[in-house]
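A single structure is presented below for examination.
Then we have chain A:
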Amino acid sequence: MVRLFAHFQASVGKKMIMALTGLGLAGFVMAHMLGNLQLFEGPHALNSYAAFLRDMPIVLWAVRIGLLSIAVFHIGLALQLGMRNRRARPVEYTVHRYRQASIASRTMAISGMALLVFVGFHLLHLTAGVIDPGFNDRLDAEGHRDVYSKVVHAFQNPFVVLLYLAGQLGLGLHLNHAIASSIQTMGFEHAGLNRLLKALGPVIGLIVVLGNVAIILAVFLGIVR
Partner candidate 1 sequence: MMRLDSKIPSGPLESKWDRHRFSEKLVSPNNKRNLTVIVVGAGLAGASAASTLGQLGYHVSCFCFHDSPRRAHSIAAQGGINAAKNYQDDGDSVGRLFYDTIKGGDFRSREANVYRLAQVSTQIVDQCVALGIPFAREYGGQLANRSFGGVQVSRTFYCRGQTGQQLLLGAYSALCWQIERGQVTMHPRTELLDLILVDGQARGIVARDLVTGRISAHMAHAVVLATGGYSNVYYLSTNASGCNVTATYRAWKHGAAFANPCFTQIHPTAIPPGDVHQAKLTLMSESLRNDGRLWVPKLSADHRSPGDIPLPDRDYFLERRYPRFGNLAPRDIASRAVKVVCDEGRGVGPGGRGVYLDFSDVMEQQGLEVVRERYGNLFEMYHRITGEDAYQVPMRIYPAPHYTMGGLWVDYNLMSTVPGLFVIGEANFADHGANRLGASSLMQGLADGYFILPYTIGHYLATATLPPIPDDHAEAREAIQRVETRIHRLLTVKGCRTAAMFHRELGTLLWNHCGMSRNESGLTSALRAIPTLREEFWRDVMVPGSGNSFNQELEYAGRVADYLEFAELLCHDALHRQESCGAHFREEYQTEDGEPRRDDAQFAYVAAWEYREETVPVVHKEPLAFEFVPPTMRSYQ
Partner candidate 2 sequence: MTFTLKIWRQSSPSEQGRFVTYEANDVSPGMSFLEMLDGVNQRLLRSGEEPVAFDQDCREGICGSCALVINGIPHGPDQGITTCQLYMRRFSDGASITIEPWRAKAFPILRDLVVDRSALDRIMQAGGYISVNTGGAVDGNVLLIGKDQAETAMDAASCIGCGACVAACKNASAMLFVAAKVSHLATLPQGRPERARRVNAMLDAMDREGFGSCGNQYECEAVCPKRITVGFIAKLNHEYLRAGIVESGLPNEPESPYAESS
């Protein structure tokens, strides 16, 4: 076991851990989006979904701690590799042109950092309820916490909506490059599936972002009240 970990100390190994943790986080984001889509089924569905999660505190906290540590690894290694990469080119080119690198791939650090800030805000805002604690303790007719109303309330504020949309832009960009990149880093290559694998990032990114944006805009535009 020690030797297995020692093996992955090389920069490629670190990349692999980044890829795996990243894929884990992407999986969570996907599940999170799918769960939240229950907003469209009305207050009952969403609130009982939230209650269902809260009824299993051990699982919930295990997942939360797992996600946190995954994120810490992901970000820590990103910083480590990022510093290594900066050291690898101490003098920049005076003129530099890209040939084929996508915008998403060039902005991974920026989109990653934006995402980190956004997630922090999101946790304080909707999970912990530190920002705007208005609906924290309200219960619905069935006695569940009224998450539905909290969300609806939140996205009626144009500033919050703007911030969340920006967060989605960061998320979309990050996922766009991340998924195909992770597959490549994990050493999976298949000539026949090449185009499919390349499309995975943009497609999954788009699905997650569209799902999330649909929730935000549906509330903001008054489609969901």
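One rule holds for everything that comes next: a contact is a pair of C-beta atoms (placed from the backbone, for glycine too) under 8 Å apart; a residue touches a chain by one contact, two chains touch by 3 or more; residues count from 1.
The candidate set was assembled so that all candidates are chains of the complex that A comes from, given by their letters.
What you see is a predicted model, and the numbers here were worked out from it, not measured in a lab.
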item: Neighbour of chain A by the touch rule, complex-wide, chosen among 1 or 2; value: 2
item: Footprint of candidate 2 on chain A - complex, ascending; value: 1, 3-4, 7-8, 10-16, 81, 84-85, 87-102, 105-106, 108, 177, 180-181, 184-189, 191, 194
